[in-house]
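Only one protein chain is missing; all other protein chains are in place.
Right, chain A next:
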Amino acid sequence: MKPAAFAYHRPETRAEALALLAEHGEEAKIIAGGQSLVPAMNFRLARPPILIDINAVPGLDGVREEAGQLVIGARTRHATFEKPVTAGPLGTLLARVAANIAHTPIRSRGSWGGSVSHADPASEWCCVTRGLEAELVAESATGRRSIPAADFFQTIFTTALRPDELLAEIRLPLFGPDWHCGFAEYARRAGDFALAMAVVACRVEGGVIREARVGLGGIASTPVTSPEAVAALLGQAPSPALFAAAGAAGAAATDPDGDIHASGEYRQDLVKAMIRRALVQAFA
């Protein structure tokens, strides 16, 4: 379990990092926390000829609020979110999600941007990014662009990032106090890759759900949204029966793959349960 040989760069400015990306393109892989990349390299499943370590690049950490969005620096570590980073329902939600991500050492080192760039469909941040309709901001030596989450995740371990691009920020909607958010996942052991997960956010007005977002993870080649669950929720008053119905509607529309831990059918059961539980948590 020794990685294949690679060249290593540790740029100290963002411009230097982007220049290296422009120069090396597909040959290069960015390393931030390395919590997915390093094991893959040790198994020799990943063999990037060049590593660009962005840990010395200033300005990639931390969160800020800007124009109704929570702006998350791509290198912000998972552990940052263990306590709410913002006062509204989003901060509470992210703290609940963070508790499900692997274990303390991994949370201390792994980064949000690394997680979504890696695009493991069982990643909690990928599920949140897609489910809550985040925007992803990519930079390259030639400019900066914003990519909607719907376009960002292309297939397993594959994103819309170009080889010369660095993911700089993730922008999540800052939900107001009329929003209710929840997250649930099921894993064989605490900290394992989940067999299924769901994130929900609902805006209630006049006792009725007026807006809803539902994201699912661990069941397809990318994180997905569940328009069926959303449709079941809209215009309805929150209730245990509604939550179960939304779970059933969301699950019915999925066709998960099976593996050694769970068949597709079993994952469908789990989707139903996780949507329901996320809703129960959101309205608790």
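One rule holds for everything that comes next: a contact is a pair of C-beta atoms (placed from the backbone, for glycine too) under 8 Å apart; a residue touches a chain by one contact, two chains touch by 3 or more; residues count from 1.
By definition in this document, contacts and distances are computed from a predicted model.
One subunit of the complex is not drawn; among "Cytochrome c oxidase subunit 3 family protein", "Dehydratase", "Xanthine dehydrogenase family protein molybdopterin-binding subunit" or "Carbohydrate ABC transporter permease", its UniProt record names it "Xanthine dehydrogenase family protein molybdopterin-binding subunit".
In the complete complex, the residue from A:A67, A:A190, A:A241 or A:A284 that touches the missing chain is A:A190. In the complete complex, the residue from A:A4, A:I156 or A:A237 that touches the missing chain is A:A4. Chain A meets the missing chain through residues 1-2, 4-5, 43-44, 186, 188-193, 260-263, 266, 269-270, 272-273, 276-277.
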